[in-house]
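To start, the structure itself, in C-alpha cells.
One chain of protein is taken out of this complex; the other chains stay put.
Here is chain A:
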Amino acid sequence: MQNDLQIEWYKFRKQRLPLYSSLALVLLMIYSGLTSSDGRSLMLSSFGAIQWLPIILIAVGSSFLDMEYRYHTVIMLRYKSSNLFKSYLAKLVIVYFYGVGLVLLALLLTILLKGVFVGNQVRWFDLIADRGSILQITLVNLLGTLLYLLFIVTMSFMLILIVKINAAVIGISLAISFFGAGLSEALIKTFTDATTILRWNPLNMILVTQQLTNSQYVQISHLTNPEIIVGVFGYALLFLILGYQLFKKRPV
C-alpha cells in the first residue's frame, strides 16, 4: 500500500491541476471577501470555501482517475498491480488528503482574510445564539466539510467510471451538490409515510456540513447528528465498493 501511495502521490503532485485548483480556491475566497460585506457569514463559511471545496475536489478527483483512461495508462495500473483494490484506494486517499490540505489552506486563509476584509467588526469569539462562538462554528463547518469531501470524492470516482466523461461528472456532481439537498427535502415531504426509509437517501447526506453547526437542519434531514455521520461514512463505503467493482470490470 505504501508503494501504491508513493506512486499515486508522485503522479498527483507532478500535475498542474492540484496547483491551479489551490490557486482557484485562494482567488474564489478573495472574490467572496471582495463581494460580500457580511463579515459574520464570510467567517462562518470560511469565505465561501465550504461551498467551493467540494466543487474543486469533484473536478480534481474525477480528472485524476479519468487521466489513466485518457493516457492509456490504466492497462499498466490493471496488470502491473498485484492488488488492484490497493491501487484504487491509494488514488482515493491521495485525492482525499489533498482535500484535507485544501481545508487547512482555507482555514489559514480565513484567518488572514478576516484581518483584511472583516477587521475587528466581528470577532472570533463573538457568540451566536444556541450555536457557540464564530470560531467554534467555523471549525465545525470545516470538519463537516471534511466529512462531506469523503462522500464527494468516493462519489466522483464512482461517477467517472459510470459516465466516463469528466465534464459530465463535474456537471452531475454540481447538480447533486446544489440541488440534491432540496430534492431530498421535497421527496421526504411528498412521501411522508416513507420518511423512515427516505431519510437515508444519499442526497440527504449533503446536509451534513450545515447540520453539524445548526441543529435546526435535523427537521429537514430527519436524521440526528450521529445518524447523518454514519450515513456519510456508509455511503462513502458503498461508493468505494461500487467504484472499485466498476474500475475492475471496465474494459481497458
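Here is the rule we go by: a contact is a pair of C-beta atoms (placed from the backbone, for glycine too) under 8 Å apart; a residue touches a chain by one contact, two chains touch by 3 or more; residues count from 1.
Following the convention adopted for this analysis, contacts and distances are computed from a predicted model.
UniProt lists the omitted chain of the complex under the protein name "ABC transporter ATP-binding protein" (options: "NADH dehydrogenase subunit E", "RNA polymerase sigma-70 factor, sigma-E family", "Biopolymer transport protein ExbD" or "ABC transporter ATP-binding protein"). Contact with the chain that does not appear here is found for just one residue of A:S22, A:S36, A:S81 or A:N225, A:S81. Summary of contacts with the chain left out: across A:K11, A:R40, A:K86 or A:R123, the touching residue is A:K11.
Where chain A meets the omitted chain, the residues involved are 7, 10-11, 14-16, 67, 71-73, 75-76, 78-82, 84, 251-252.
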